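Every protein chain of the complex appears in place save one, which is left out.
Every chain is named by a letter (A, B and C) in the order it is written, and numbering of its residues begins at 1.
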Amino acid sequence: MIMHPAVISLFVGSVLVCLMVLYSARYGATILTRWDLRSGSELQLTLERKTYLISTIMSYVFVFQLFSLFLFIFTADKLSTLFTGAMCAAGTLNVNNFGYPTMVLKVINFILGGMWLVLNHADNRAFDYPLIKKKYLLLMAIAPFVIAETIVQGAYFLNLKAHVITSCCGSLFSTEGEGIQAGLAGFPVIPMKILFYGAMGLTCLAGLYFYIKGRATGVFFSLMSIVTFGVSVAALISFISVYFYELPTHHCPFCILQGEYHYAGYPLYLALLCGAVGGTGVGTLFPFRKIESLKDAIPLIQKRLTLMTLLSYLLFTAVTTGAIIFTDFRLDGY
Amino acid sequence: MAWIEKQRNILDFALSSLVRRWGKNLALVMVYTVIVFVLASILFMTHSIKREASLILRGSPEIVVQRILAGRHDLTPGRYIEKLAKIPGVREVKGRLWGYYYEPSTGANYTMIVTDEHRENVGTIAIGAGVARSSDVREGDMIPFRSSDGSYVSFEVTGVLTPESELVASDVIEVSERDFRSLFAMPEGYFTDLTLKVRNRKEVVVVADKIRRLLPDTRPILRDEILRTYDAIFDWRSGLLIVVFTGAILAFSIFSWDKATSLSFEEKKEMGVLKAVGWETSEVIAMKSWEGIVVSLTSFLLGVILAYMHVFFGSSILFMPVLKGWSVLYPHFKLVPYVDPYQLAALFFLTVVPYTAATIIPSWRAAIIDPDSVMRL
Amino acid sequence: MLKRKSDVFLFYILANIFILAILLGHAFFERKRSQPFLMQRISMILHYQLTDLCLFTDARYTRHPSMADMNTAFQDHPFSFEHFPSGSLVTPPVHIRNNHGLD
Partner (left out) sequence: MIELQRVTKVFNKGNSNEFVAVDDISLTIDPADISVLKGPSGAGKTTVLSVIGAMTKPTEGRVFIDGREITSLPERFLTGIRRKTFGFIFQQFNLIKGITALENVMIPSYPSGEKHSSLKKRAMDLLQILSLSGKAMSKIEWLSGGEAQRVAIARALINNPEIIIADEPTAHLDTKLSEEFIGIMAALNKEGKGVVIASHDPLIYGAKVVDTVVEIRDGRIVDKEERL
């Protein structure tokens, strides 16, 4: 265990969030079994009131997840001085087996939280709580992930022992290295570029069509937005980061969050996360378009979410393309 | 736009509701501010020392070799120098002569060091600013030292180090080699320890390994390890202080919970009125959240600003003794303010998240009051 | 201007943020200004071949924590309130036990 102030705050924070989600899930379970809109019973009244509390809690949790994701990566970066060979977050996260899973769980929980809030938002637009059961089913599904995150993060911090020799970004993300991350870095640049711009283009076209015409390409857009999220992260590791660092061997996806690179990573990752949440949100709402009381509300929400995704992804593409064009650094030789 | 206007309206009400109970809320803000202030002071202070240490100590020797005798630090024979110099990759080996001198009249503990430049200046010393202060001497003064045989030897002060160097050399007394050896009766041909320079930075660990095998009675101390350890130490120190302080945060959270749950009759009635005149539950929750945001933001910003002034303008007069321990010779130094957004983020997490968590349920409870309750009062 | 309470509050927060920004600017400026002194300190460290900062001068093992005996160096247990406050609260670093113990 490393008693770093940020470690303590992340730890305390995630335990608090975990407790809050568990609390919500407990009432979620009651809602799933006992919800009856027609009944005017005390229980039903209590449950209806609890939904206010739970949506408040979930919005806080969503915001917390976002902050904790970035704080987690930043902390990993700061702690890298404690480990020989670790030069940035990439190395620190690799100190034990729980580092990367924690990060991935944080991303997943953020997107799941976003999905829940989208469902909740739609549900609140209808007079008859049409999505109440689905919403709380999703909450029951989210709870284990949040618990897992708290446990895995706890395990990560508890197993951090300073000075364990770890691979730093140099070796972990080097072309010769092994493992998934190395595979991404080793991915040939040209195909990766084509894949990235292709996926982005397709997503944006589908989104635009859906935004203007409604219907038709919506499901495809939603799926593509998730694929593009993955492709973009891969592209970031494969070639985008390289242009930011102006160093052909530096593929670290975390260092661009640092001040040395003007915190460029924050808008990039925020844009990606926003895009993913918007895209999954659109997809989540599709099965419910037929519900009578939501017939007017859902297409409107979907439109807004689509717009959000489009703007976010375009911002991401613009920033990265700008970096590629306006830097003196050329990758061609490598 | 309507949304913004609505939030501003609700904020208006939240503010007037806070102002109406100003006594209670002022107490809350004050306690909150003090907590942020203390935590921020600790973070700023330790972070600055940490950064300073990691920057400055890059100048320290790459490897220090100490001889160990029966588990204790012992004098290192000069012949070890040639032995170590033969290790491939070692560029330079030097014998270091230094030690502690306890001055009974002031009760202070000084560090005596022999340097190349001062090696031949017999009878004179250069002293750190802290030494000059504690024994009240200036350049040209004579200071007597009690040698190991009990006699007193006086040295002339030929130089006082600048105040800016206090962080590294406040307690240093620079002395010639002959004076050092005679003062402490240290035998010729022995050194306190040895320092090594290595040709290639990457080979330090390999060299250290070779030293351990070549001279099993020594231990090499690597600069990187020292740097890492300093990092760990200050993390620990601030971490421990924070853990100790968590008690305070906990108490504060309970206090805010209590403040938020124990709605007075007047407050309950107010919530009821809001509900009755057409506010919705989520709007009352929003109002309560705004109250929380106002309290948190005010206290957070105020606490951080005060802490910054305290640490970097006021030399952390309140906490330095805890962190530095007590001693006769306090090095006087002004910390260079290494502050970054990251510290503020960590601080925000440590203070605002527990407070918010503690107030969610109470504000919801206030918000679900039945609108018709005011009619039944 | 500032007729509404919310405006007053926003103004107050902005003023605070402004002060904070000035302080951060001050920090930036101070770092720049102290650069020569930093260099001076580094050269001092080089000159004396020092390994530690002069933070705690009260005891031998707190003035040069990395240079003390095996029995004491850095190795004070965090909660051993020995004679000096600065001798406690410092953790025994695992790696020093591991690497500098007799193998």
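Observations on the structure shown:
Just so it is clear, a contact is a pair of C-beta atoms (placed from the backbone, for glycine too) under 8 Å apart; a residue touches a chain by one contact, two chains touch by 3 or more.
Bear in mind that the values here come from a model prediction, so they are computed numbers and not experimental data.
Shown chains touched by the undisplayed chain in the intact complex: A, B.
Within the set B:58, B:178, B:269 or B:365, the residue that contacts the chain not displayed is B:269. For the options B:84, B:175 or B:374, the residue in contact with the chain missing from this view is B:374. Considering B:6, B:86 or B:199, the position touching the chain not shown turns out to be B:6 (whole complex). By the touch rule set out above, subunit A reaches the unshown chain at residues 37-38, 40-42, 45, 48, 124, 127-129. Subunit B meets the missing chain through residues 1-6, 8-10, 12-13, 16, 19-20, 266, 269-270, 272-274, 276-283, 370-372, 374-377.
Please note the rule applied: only the chains that are shown with their structure count from here on.
Here the CA centre of subunit B is 3 Å from the CA centre of subunit C. With centres set at the average Cα position, the gap from subunit A to subunit B is 34 Å. In subunit A, the positions touching at least two other chains are 162-163.
Residues of subunit B in contact with at least two other chains: 225, 228, 232, 236, 240. Taken in their complex, subunit B has these residues touching subunit A: 39, 42-43, 54, 224-225, 227-228, 231-232, 235-236, 238-240, 242-243, 246, 281-282, 285, 289, 340, 342, 345-347, 349-350, 353-354, 356-357, 360-361, 364, 367-368.
Against subunit B, in their complex, subunit A makes its touches with residues 2-10, 12-13, 16, 20, 49, 52-53, 55-57, 60, 64, 67-68, 70-71, 74-75, 78, 81-82, 84, 162-163, 259. Note for the complex: subunit B touches subunit C at residues 8-9, 11-12, 15-16, 19, 49, 52-53, 55-61, 64, 66, 68, 71-73, 94, 96, 98, 100, 108-111, 113, 115, 117, 128, 130, 161-162, 164-172, 174, 193, 195, 212, 216, 219, 221, 223, 225-226, 228-230, 232-233, 236-237, 240, 294, 297-298, 301-302, 304-305, 308-309, 312, 321-331, 336-339.
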